[in-house]
Structure formats: structure tokens, C-alpha cells
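Omission of a single protein chain aside, the complex is shown with its protein chains in their original locations.
Moving on, here comes subunit A:
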Amino acid sequence: MTPLDSSAALWNLLEHNRNNCEWKLTVMATSAVARETVFALRRQIAKIEGTLPERLQAPAGAAPVDAPQDPTADVTPKNIPPKNLTIVRRGLAVAPPDAFVRTGAEGLDTALGGGLPKAALSEIHGAATRDAGAVAGFALSLVSLILKQGPRLPVLWIGTAEIFREAGFPYATGLHRLFGIEPEQLLFSEAPRLLDALWTAEEAARMTALAAVILEIRGSPQRLDLTATRRLHARAQSAGRPVFLLRQAGEPEPTAAPVRLVLSAAPSAPRQTIAGPLAGSIGRPAFTVSIGKSRTALPGQFTLEWNPDERSFEERRAGERRQERAANPVPVVSASRRGKDPAPASGAVLAFAAVGSPAAGDQPSPGERAAHRRPRRAG
């Protein structure tokens, strides 16, 4: 065991200071000697952390940031940044472009520096157990993206008995319809104890015969510490397969995972029909993804929508959904919930017409609206 291994404190320090310190160091280290020192330190850090490539951007506002499609692009001469910036790639190896799972959502991919690392442990958090659907859905859509490109290998989903009881067992039929993962490709492992689940995950993480490993844990157990996650990360790195650590209702803790995303469900857009959006309907699943931790990205929030037919993500811009709704305020086809009642026109309209005078014809006064057309009371 190296001294660095044993000192969790140093790791914590790295963890907490990563996002802030690097920028400052990069920009401030102007003298050659200081820069050399910084590079030496960087190399050492990269050695400890593995050789995840990194693209450091200029601090916000310094210059327009280039957003290369290819993570290797910024080393080519034409992309050399202005002299007042120092862009440093940490890590000794240059990663091939397929080292990332590209989500397809431009904003998120750019923020993450090309996507989620493919050969690594990635944490996906949900704030509460009730977010289990969004957390699992996002992880599975990433798996679906991997399967779409790569060979059709099985996927192993490991969970403790507790999480499967609290959040529900993955349902193969639903997974097939939404993510195109066939039941034959799915393997589940339910461990009675966390220790067994971790052991299973460690054994699975080193297998190249699996497309991805999903480990689902509830809460913030003591066992799932820096050492345990580092073991998982190292195995994932050597096997070249992703391990997704889903943590329901867990606190963000220092772990070895290079990326942590915090997931929550986003209201879905209405269903698209030939005649336009169908009001009151529940369309494609949508997620709100915030970057909780990343070596390259600043914290950010993105809303993604999963397209089950294309098996791809679409990024939803802020306010896009509202505009859509405003453009088509009237339901074109009656939805089941706010179904148009065919009856009320006959008796009620006549009776009210005799008593009052409906203003401007098309808008009855609030008192005259049929009960079922009244804006719904909340609660």
C-alpha cells in the first residue's frame, strides 16, 4: 500500500478543491518554475487518478470557449488557444474518441468534455427514493446508447434486496419497450447484503463480456467508501466497461468516480400526434440532469428528453415546452383525462342563455362554466 493510498484525507482535499483550484493554478502560474511545479503535481495527480484525459477550459468570460466534437481535437495546431490562456490536458495518454458515452445532448456532452467516460465508474444520484424511476431510466438510456453502438452484450444490474423492495424491481417488459434492451440481454443480481452486492459488482466490473454493470445502492452506507469505489473504478478502467453506481437518496460523498450526475424527473412534454401536441397527455420521459461533480465541467443543469424510438437523447432548451403549449392551447384530440363531455351542450346551454348574456359569445363567465371545464383545483 502506498502512502497515498492510505491517506484518505488527501483524496478528500483533491475532491473538494478540484473544481476551484485548477483554474486558479492554471492561470496564475505564470513563471516557468511555478508552472513546472504545477505540471509535476498534475502528473502525479493524474497517475493516482488514472489517465482520464482532461480538457481544461478558460475561466468564464476570458474568451469564447471552443467546443470540439472530438476530445482530441484541441491538441491540433489549429485549435491552439490564445496566449493568455493555458489549456492543459491532464493525464498522460490521449483518449480515443470512443472513450466517451456521448449522450447526444450537445450541452451536456460539451460540459462533460465529450460525454461520460466509458471505462470508468460513474455515479448517478437521486435525491429521494421516489426518484428511482428517473435515476434508473437515465442509466438505462446510457446503457441503451452503448448497446446501440457496441456489440450486443448482456447488462448486469446488481442491487441490494432493500433497494429492490423500496424502489421496485426492474421490469424487463418496460425496459424493452423504452430502451430496446431485450430481456435476454438483462441479468439481475439481488444481494441480501451490501457487502455481497459490492463483491458481485467488483467481480462483474472486470468482465469484458458485459456491456455495462449497474450497481444500485440506497442511502449512504459506510461500506461504500473511497476504497470500495476506487476498486470498482480501477476494475472498470482495466476492463474498459462502464460501471454505473446508482445511489438513491444518497448524500454526495467523496468517491473515486470521476463524474457524478444528480438526476430528477422533469415534466414530460405532451405526446406529439399528427395534429400536434396532445394536451394533458404524458409524452416521452424527460430528465433533469445536474452535474454534481466532474473534473472538467462546471456545475450545470440540463433537461434531456429520451426518444425511445430513435434511442437517443434530445436536449430541451429552457422555455421550449412552454412555447409549444402556448402555440397550441386547445386540445386537438380529446384526452382521456379531460375528456370532452358530449352531454352538457344540450340542456345547460339553453338554460343559461335564457338567464344571462354571455359576453363576446365565446367566453362564458367563470360562474357559467361547466364544472368539468373549470381550472382544476390543486389538491
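One rule holds for everything that comes next: a residue touches a chain if its C-beta (ideal position, glycine included) is under 8 Å from a C-beta of that chain, and two chains touch if they have at least 3 such contacts; residues count from 1.
Note that in this section contacts and distances are computed from a predicted model.
Student: Between "Xanthine dehydrogenase family protein subunit M", "Protein ImuB", "Nucleoside ABC transporter membrane protein" or "Iron complex transport system permease protein", choose the name on the UniProt record of the chain that's been left out.
Tutor: UniProt protein name of the non-displayed chain: "Protein ImuB".
Student: For the chain that's not shown, point to the residue among A:A46, A:A99, A:L112 or A:A132 touching it.
Tutor: A:A132
Student: Using the touch definition from the top, which of A:T110, A:S264 or A:T296 touches the missing chain?
Tutor: For the chain that is not drawn, the touching residue is A:S264.
Student: For the full complex, which residue in A:E190, A:E253 or A:E314 touches the chain that was left out?
Tutor: Answering carefully, the residue with contact to the hidden chain is A:E190.
Student: Would you mind spotting which of A:I124, A:L140, A:A236 or A:V289 touches the chain that isn't drawn?
Tutor: A:L140
Student: Considering the entire assembly, which residues of subunit A contact the chain that has been omitted?
Tutor: 130-134, 136-138, 140-141, 152-154, 164-165, 167-175, 177-180, 182-192, 196, 199-200, 203-204, 207-210, 264-268, 280-282, 285-288, 306, 335-337, 372, 376-379
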